[in-house]
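Note that one protein chain is taken out, while the other chains of the complex remain in position.
Right, chain A next:
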């Protein structure tokens, strides 16, 4: 099929180029076959490669396994299997917790499991049968898939700052976090209570609850015990408060501000006017230098030029 097309193309070219008078139709088909021509090299290389590949598949089925010393031990493949399961569990937990962000609260235990199995894999402790899986699983090939997968999730964990909200051994949430969540709930309940009707009511009544939450948040910010869950919750609450309920401070002092600033701006005008009118102008005394009376004086030159 392909060589045939190619052949066809060359025929077209052979027809077109000498005559230099091909119709549109001919051009169109020529460009079409040009497209196909472009596809040819990749296809042909694929074809070249595919032959050895077929060979490999063939031989692979024959050589079902590498010699013993290169093969991954059963122990390690078990570890790998468990790693896969826990990995999937963690990711399954993460995805639904993406919005609103609850990745720390809901997934810290699954993350703990994942860390545990990875530590097992990467430790240089000998397992049963005097094997260590670190080298065989983590760094025996260029791709280092297990390591890459794990380090992706690890950096995710780092970025989310979850460690700040979870106790050291990933057992539970810290007290600070729990307290913050409780305060947050109070505020949100308050919001819900007054949500219907006039928002000014809400602004007035929930101000104390929101204020407490804000103070608590800024305190935690100072202690740097914030994780993404708390930050996101606070952001959402603030947005509710400021944007949805419009409770931020209104700009209502325009008149005094304008008055004071125009007074200030008026001062320099007075200053410059008064100093212009009242201050005596500084005069400079001219000094006449002693000069030789030149016979090539200016007048002379100009006279001579004209």
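What we mean here is this: a residue touches a chain if its C-beta (ideal position, glycine included) is under 8 Å from a C-beta of that chain, and two chains touch if they have at least 3 such contacts; residues count from 1.
By our rule, contacts and distances are computed from a predicted model.
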* **Hidden chain of the complex, named as in its UniProt record, picked from "DNA-directed RNA polymerases I and III subunit RPAC2", "Exosome non-catalytic core subunit rrp40", "Vacuolar ATPase assembly protein VMA22" or "Chloride channel protein"** => "Chloride channel protein"
* Asked: Which residue among A:99, A:142 or A:282 touches the omitted chain?
  -> A:282
* Structure fact -> Logged for chain A, residues touching the omitted partner chain are 214, 234-235, 238-239, 241-243, 248-253, 256-261, 264-265, 267-268, 271-272, 275-276, 279, 281-302, 304-305
